[in-house]
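Encoded as structure tokens, the structure appears first; notes follow it.
Of the protein chains in this complex, one is absent; all others appear in place.
Labels for the chains are A and B, by order of writing; each one numbers its residues from 1.
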Amino acid sequence: MGAFLARRLIGMFFVLLVITFVTFAIFIVVPGGDPATRMAGKNPSEQGIQNIRETWGFDEPFYTQYGKMMEKTFNAMRPGFDDPNNELISYSRRENVVDQIKQRLPATFSLAIGAAIIWLAFGVAVGMISAVRAGRLSDRMITILALIGISMPVFWLGIIARYYLGPENAGIFPDGDYVPLTQDPIGWFYHLLLPWMVLAVLFIGFYGRVLRSNILDTINEDYVRTARAKGLGPRRVLSKHVLRNSLIPIVTLFGLDFAGVIGGGAILTETVFEIDGVGQYAARSIRTLDLPPIMGVTILGAFFIVLFNVIVDLVYAYLDPRIRPT
Amino acid sequence: MTSLNPVYRVGDQIVEQILAHQQISKDAAGRRAVELLRQVGIPNPERRVDAFPHQFSGGMRQRAMIAMGLSCNPDILIADEPTTALDVTIQAQIIELIGRLKRDFNSAVILITHDLGVVAEIADEIIVMYAGRVVERAQKRDLFYDSQMPYTWGLLGSIPRLDQPRPGAARLDRRRAAVADQPPARVQVQHALPARLRQVRRGAAAREPRREAGPPRPLLAVGRGQARAPRRDHPRRGRPRLSANGSAPLVEVRSLRKYFPIKKGVLQREVGRVHAVDDVSFAVREGETLGLVGESGCGKSTLGRCVVRLLEPTEGEIVFDGRAIGKLGTRALRPLRREMQMVFQDPYASLNPRKRVGSIIGTPLKIHGVPKAERRQRVQELLETVGLSPEHYNRFPHEFSGGQRQRIGVARALALRPRLIVADEPVSALDVSIQAQMVNLLEELQEQFALTYIFIAHDLGVVRHVSDRIAVMYLGKLVELSPAEELYTRPIMPYTEALLSAVPIPDPDLAERRERIVLQGDVPSPIDPPSGCRFHPRCRYMTEVCREVEPPLTDYGNGHLAACHHPLNVDAETLARVTAAPETPDEAREDVLPADTSGPSHPVTPP
Partner (left out) sequence: MATQQQATDFTLDTASELAAEEHEVSIVGRSPWYLAWRRLRRNKVALGALLLFFLVVAACALAPVFAERVAKTGPNENHITDVVMVDGKPVDVLSKGGTYTDPETGELKLRGAAGVPIGPTWWNAGGKFVLGADTNGRDVAVRLLYGGNNSLKIGIGSALLCTLMALVLALLAGYYGGWLDWGITRFFDVMAAFPVILLAIALGAALSINGFHQGPIDLESGSLWIPTLVISFVLVAYVGRPLRGQILSLREKEFVEAAVAQGGSPWRIMFSELLPNIASSVLVFFTLIIANNILVEAALSFLGAGVQPPNPSWGTLISEGQLRIRTAPWLTLGPGVAIVLTVVALNVFGDGLRDALDPRAKVRMEH
């Protein structure tokens, strides 16, 4: 167990290292990425650009720049650290990147967690219903709906839903925006309800399909036959023997998808509904090719993805005794 | 094997059954589960109730299933092929257990099996089914000795019998069984892809009137394969051996070891090794058949794969036709591939499902540079040689039955006219009547092409029929090597004795008369094999010396070698000779091959 965790943590560190390096390299290798030219504003003087290069260290070799950027990133994450010269500062607005991300985390987490609850609950329900009624009309309808669900671009669905269900037409939901939970819990819920559902649609369809085929696979297993032979009722067979085994792969999917949504997957939903979360911050920074915020968000996203990978493995081992490390 | 839910503890699954039918407390049910596990012979039941199914061996899982079945004192226990996937010694344990529990619980047992030996051991009354119909129903003795049904005769006759030394009578029966050629379509359906199921039904429906006319009579019909390839009656044992004297062995294995590392931890360091093959030496003479038997996990397949160099041995040497091939690289091995080929166990996995038969058999020819024009003809000849039609050239593997696929596998192995064929359980995946055909085919081909076989099997009956000599393996060690007949009449190693005694014999009288030795426990893990003699934890003759000293493979005369501290069936004179000179001098090992038919004598001197 300890060795397993240690190995995973070391692996995590290396993955993060590679990811930050690749992200950094993208902006060094790719032309047009020279931040000094852009930072100098319109009609810059050659001297002005040079000055900026020197103050920001753009003239140093890229590995030095990379090292410094990493150092600054970790500095800024240390609690109580306050040295504006050694923190990760964005090129365009000269803000402390880590603070900016921290401010926006609650919005992103609110969006992701709410949506995750919805998609997990509905996805499992959809999968179960269509598996139990496999082959019948209701199964076919659900299958078609699930297919349409996974075929819709989330941002388009968001735009359409926001306009047609929003105040100008149906008037059921408010028009985008984010209200902090601490400020107004009801408003928080009211404003997030539509984004949650829009974000969840894709996953509901996906989970429903996966779970349906898992259940239909498991039903054919010998141990399910054993359970029936024991004289257990169909409900108990389904809940205890079929569902438990069918849900194990869903756990993996859920962990990775949830991490993916936090790590940038909500970028489209946030943009469409004008929720000022991490995703929107990243989108805005990318438009201005502002490397430090992109780096910050990428590290955050990758961290969550890698972290949830480990968590998923642990949960998986708990659910499936066969792969428990002995 | 997969009848226990992998995510729940074994005890809980038994408790679930008890609670579903009996109004008792959970604790009481738990105690009952422990009691049941004890009754079915699981050691340490108090601890084992909390284990998960994957922590049980196959035999123990089957015991747990039986415990579950018995938990509510049923009137009838239905056991569907309860021993099919198990090794023969474990099978003997389960058979004994079912027999005992039948009495203890006073339950009726319906045992579904394809194995007539198992039936002869425990059944009282037998129903024979064919193509969905009951074709015979009789008391055990009536069925075995006075059957009314030709199909049953065929079944009884097709089994390679362990208890019959000379193939004479049995061979005749086998010939008769071979007439059946193919099992009925119904039997095939199980193997066919479900998508084709509907077509079968349609096909069957078209013939419905014919089936209504009466039970199918496959036995009396002359099959196509039979008509094409008439059998020569050629008693194998009588034919002269290839010049036994003086000819060098074709294959010689010297102190072969193959370990598979187990890696673990942060740095993936090696924490253990699977000792799959551990210091094995033997030789195979040109034209002979060496049978290689042992339970699963004994390393026989690994050994076979090392010999044809699908695996690289960890240590030791393999000499093929005077040439050391143990460490040759891929390129250097290529010309040697012509000389030795392999026939695989699984007729479904061993043929590439995406290639046509012509291409499957033709690929080795292509690799070794046979021109295209010649290839087609050669492949069609090969198809005929193995009893298939040349018209099958353009078909795909899925269009053949298991037995036919295995013939294709044999044709592929024959394509390059090899001298050595390693057959890894070539018949164990086939139905009984088809097994007999396959064995016949292999024997014919041996005569026709002067082949040398290493015949790997877990079925001692089949091995007896094809082998000149038999090697018995246990946990990576060669424990006994003997001329075929002698092994069955005069086993020296207690393990061989137990192995022979565990095989169910389809003859109720004989089964009753003979002494049964049921080995206790499972085969230990090859990762950490027992010290001394590896068989000692399960051996009934075990003494202190067995635990500490590894017995060398010793020559007991007549080409009969065994590794045991307590040899059975050895007269005093031989024993005295062996004890006097426990180690045969090295020079004997180098060049003295005994003149008898039993092949080279190869005592291995421990280092």
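Here is the rule we use: a contact is a pair of C-beta atoms (placed from the backbone, for glycine too) under 8 Å apart; a residue touches a chain by one contact, two chains touch by 3 or more.
As the structure is a computational prediction, the values presented were derived from the model and not from experiment.
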For the chain left off this view, which of A:G114, A:G208 or A:G264 is in contact with it? A:G264
Which residue among B:F105, B:F260 or B:F396 touches the omitted chain? B:F396
Among B:T152, B:S281, B:Q345 or B:Q446, choose the residue that contacts the chain missing from this document, as touch is defined above. B:Q345
Of the residues in subunit B, which ones touch the absent chain? 181-185, 188-189, 192-197, 199-200, 202-204, 206-207, 210-211, 213, 216-218, 220-224, 305, 308, 310, 333-335, 337-338, 340-342, 344-346, 349-357, 363-364, 367-368, 391-392, 394-396, 398-401, 404, 409, 412, 416
On subunit A, the omitted chain is touched by residues 11, 15, 18-19, 22-23, 26-27, 29-33, 134-135, 147-148, 150-156, 159-160, 163, 168, 213, 216-217, 219-220, 260, 263-265, 267-268, 271-272, 282-283, 286-287, 289, 294, 297-298, 301-302, 305-306, 309
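We take it that only the chains that are shown with their structure count from here on.
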Subunit A and subunit B have mean C-alpha positions lying a whole-number Å distance apart equal to 53
For the complex, give me every residue of subunit A touching subunit B. 3, 6-7, 10, 221-223, 225-227, 230-232, 240-241, 244-245, 248, 319-322
Complex contacts: residues of subunit B adjacent to subunit A: 1-7, 13, 16-17, 20-21, 52, 54, 65, 68, 264-266
